[in-house]
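In this view, the complex is presented without one of its protein chains, the others remaining in place.
Labels A and B are assigned to the chains in the order they are written; within every chain, residues are numbered from 1.
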Amino acid sequence: MNSLTQKSDRALTAAALAALVAVLLIMEMTMKSTSILLTVLKKGAIYALVAVSMNLLNGFTGLFSLGQAGFMLIGAYTYAILTMPMEVKLSSSVYKYYDCAVHVETGILPALLLAGVAAAVFAALIGLPVLRLKSDYLAIATLGFAEILRALFQWDAMGPITNGANVMRQYKDLTDVKVPFTDIRFPPTLFCFLAAGICIGIIVLLINSSYGRAFKAIRDDEVAAEAMGINLFRHKEMSFVISSFFAGVSGALLAMFQYTVQAAQFKTAMTYEILLIVVIGGIGSISGSCISSFLFIACNEWLLRFLDESSNNILGMNLLRSGFRKVVFSIVIMIIVLFFPKGIMGERELSWKRFRKRASRRGKEAGADE
Amino acid sequence: MQFLQTPLPYLLAGISVGGQYALIAIGYTMVYGILRLINFAHGDVFMVAGMFMVFLSASLPLGLAIPLVLVITVLLGFLIERAAYKPLRDAPRMSVMISAIGVSYLLQNCALYFTGGLAKVFPQIPWISDTVEVFGAVTKRVTLITPVLTVALVIALVLFIRHTKIGMAMRAVAKDFETSRLMGIKVNSVISATFIIGSFLAAVGSLLYFTNYASVTPTSGGMPGLKCFVAAVFGGIGSIPGAVIGAFIIGICENIIKGMGWTTFSDAFTFALLIVILLVKPTGLFGEKATDKV
Partner (left out) sequence: MKKALALILCVCMALSLAACGGGSSASGSKTVTIGVFEPASGDNGAGGKQETLGVQYANSVQPTVDIGGETYNVVVKYVDNESSNDKASSAAAELVNAGCSVVLGSYGSGVSIAGGPTFENAGIPVVGITCTNPAVTEGNSYYFRICFLDPFQGTVLANYAFNKLGVTKAYCLNKLGDDYSGGLVNYFIEAFEKLGGECVHEEFPDGNSDFTSYVANAKAAGCGVFFSPVSTEAAQLIIDQAVAQGVTFPLLAGDTWDSNVILQAAQGKNVNITVTTFYPEGADAAFDTNIKAWINGDATNKANNGGDDTVAAVTAMGYDAYFFALAAMQKAGSTDPAKIMEALWSTEYTGVTGPIALDQTNGDAIRNTAYVKQVDTASGSWIALDPVTIG
């Protein structure tokens, strides 16, 4: 019975994923490529990845790190530098004030991977000293490292690599993704979903493995975990490095999505934003992080835009004007934080089992009503 | 390298900004000492105080506007605590901190909405905005007043905490939250008092800071707020003298760095300093050593 439900659950999941791919494909065929819905979906998928990677640290390992923006920065720049075509690098159209010192050009997929690796290597380095710190001290130290990184990438002496503080552009973006071995353009939204989906899938596998159980043990009680023979530092470092790897990949995806990228963008405000997404979704819930990142991005970029239009004023008051959307948005966030401190999902996950339970409960209630 | 030739203007600027940071850092360190909460909204309270001053001074004489700004800021600090932190007293610490980030968002966005996104010019306060000459360096008088005022306020605060009943209660709550609650200390009013003191000092700091750097934008609280928190951690979070000394060190170093021509790293240096201190002495300069109880 049990294995049967498991099997059917897997089939259901596969079917749902196939349906999602089909829906995305159809949307991409029929809608204008610049449609705001597709934009929101793309950005939402990218943010879902970085939110899940942050959740791995904060929610599953109990490491309170605020360095996510810094690792995204590394990923974004690595990607941009690697995929920028040689002729652009050699001409002065991007590197205006410097001579580009990087004379390699890679494809999109290797660059995405290397973006993650670069972030992971850096995380491994700073993890050595920083992970000895506890809770808030760790938070402020990682935040500090992210700020130092940002300054480093803007440093004049790094100019031949990072183009100083100037904007990076003309690298391969989402419109340059091709279906393998052909010249057909790969649907960009589907690409974001695939890339983010595969990465999130790997994180889920990790969390369900014995390593994941060790992470959770560390989160729940460090001393007890250590007593059970879990090597604290090794597991913390591992979680930190893996989380940074995926933050790096998502940074690279963000660079692809934005067409241009600049170090000044990766401020602490960005980390706070991601942290808000994680908390709204539920600390310790992967599906929660995914759902809330789509909601967050949709509200931020799309659904609340009408609040900024002064032509929508109904009551004759000059209430709606530029900036009102953000006020409403932050009030909504405060309401969620105050009244639903566990977020949308708490620590639970979306699963077919819950759906079934719920459906059967509904059924019973309906039966009792009659 | 200009710093080596004429160090005085940089030191003056550093001491002045350090004093302003100190007044804000006290708010961070006191709240953290009692609630173990990084009050991310504190930097924005500081910014909002500046905004209040801009709007109030437009219609009121300065003699009335300044006390009113202090009162309103104190009220704001009190309300924020009651509305956003008190309901979460028993929730995990992470939720409270998220709430602080939420308040910070809200304050910034409200400021953005009411100013229409434009920088507001901070009013000139007569006498303290005047320029004076010190040993050949020309500066505003506020530069000289700030350290004096800061030290005076800090001494007053330390005396208050040492010798009054509520001060004793604060120390008790900071030492052990649960036990002091059991001993009949009204924890909520102690926490309110902490926020009131913190906001008052932030308002004073804001008046001094914006007199020196006379433009207020919705984000002007962000960086100073973060630096002041760093200053508090640097000095050993929970310790008031530590926060003050940390703030002065950070203010002075920041200006020396700029004087040495490393302008790109003036903000990053603050954090580098912090990380070094944390690695050498994880509880900061004057922090108490915490032992894990198993």
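Heads up, the rule we're going with is that a contact is a pair of C-beta atoms (placed from the backbone, for glycine too) under 8 Å apart; a residue touches a chain by one contact, two chains touch by 3 or more.
Bear in mind that the values here come from a model prediction, so they are computed numbers and not experimental data.
S.K.: Please identify which residue in B:Ala91, B:Ala119 or B:Leu144 touches the non-displayed chain.
M.R.: Reading the full complex, the residue touching the unseen chain is B:Ala119.
S.K.: Consider the whole complex, including the chain that is not shown, and state which of A:Arg10, A:Lys96, A:Arg213 or A:Lys353 touches that chain.
M.R.: Of these options, the touching residue for the absent chain is A:Lys96.
S.K.: Write down which of B:Pro123, B:Gly242, B:Gly259 or B:Gly287 is the residue touching the left-out chain.
M.R.: Checking each option in B:Pro123, B:Gly242, B:Gly259 or B:Gly287, the one touching the absent chain turns out to be B:Gly259.
S.K.: Contacts of chain B with the missing chain: which residues?
M.R.: 2, 5-6, 9-10, 13, 17, 112, 116-119, 121, 131, 133, 137-140, 212-215, 217, 219-220, 222-223, 254-255, 258-259, 261, 263-264, 266-267
S.K.: Would you write out the residues of chain A that touch the absent chain, in ascending order?
M.R.: These residues touch the chain not displayed: 33-36, 39, 43, 93, 96-97, 151, 154, 156, 164-167, 169-170, 173, 175, 258-260, 262-265, 267, 295, 299, 301-306, 308-309, 311-312, 322-323, 332, 335-336, 339-340, 344.
Criterion: only the chains that are shown with their structure count from here on.
S.K.: Quick one: report the Å distance separating chain A from chain B, using the average Cα coordinate of each chain.
M.R.: Taking the mean C-alpha position of each chain, the two centres sit 32 Å apart.
S.K.: Which residues, counting only chain A, touch chain B once they are in their complex?
M.R.: These residues of chain A touch chain B: 58, 64, 129-130, 132-134, 136-137, 139-141, 143-145, 147-148, 150-152, 154-156, 165, 223, 268-269, 272, 275-276, 279, 283, 321-324, 326-327, 329-331, 333-334, 337-338, 341.
S.K.: Flag every residue of chain B that touches chain A in the complex, lowest number first.
M.R.: It is residues 32, 36, 38, 40, 84, 87-88, 91-92, 94-95, 98-99, 101-106, 109-110, 112-113, 116-117, 222, 226, 229-230, 233, 237, 264-265, 267-268, 270-272, 274-275, 278-279, 282, 292, 294 of chain B that touch chain A.
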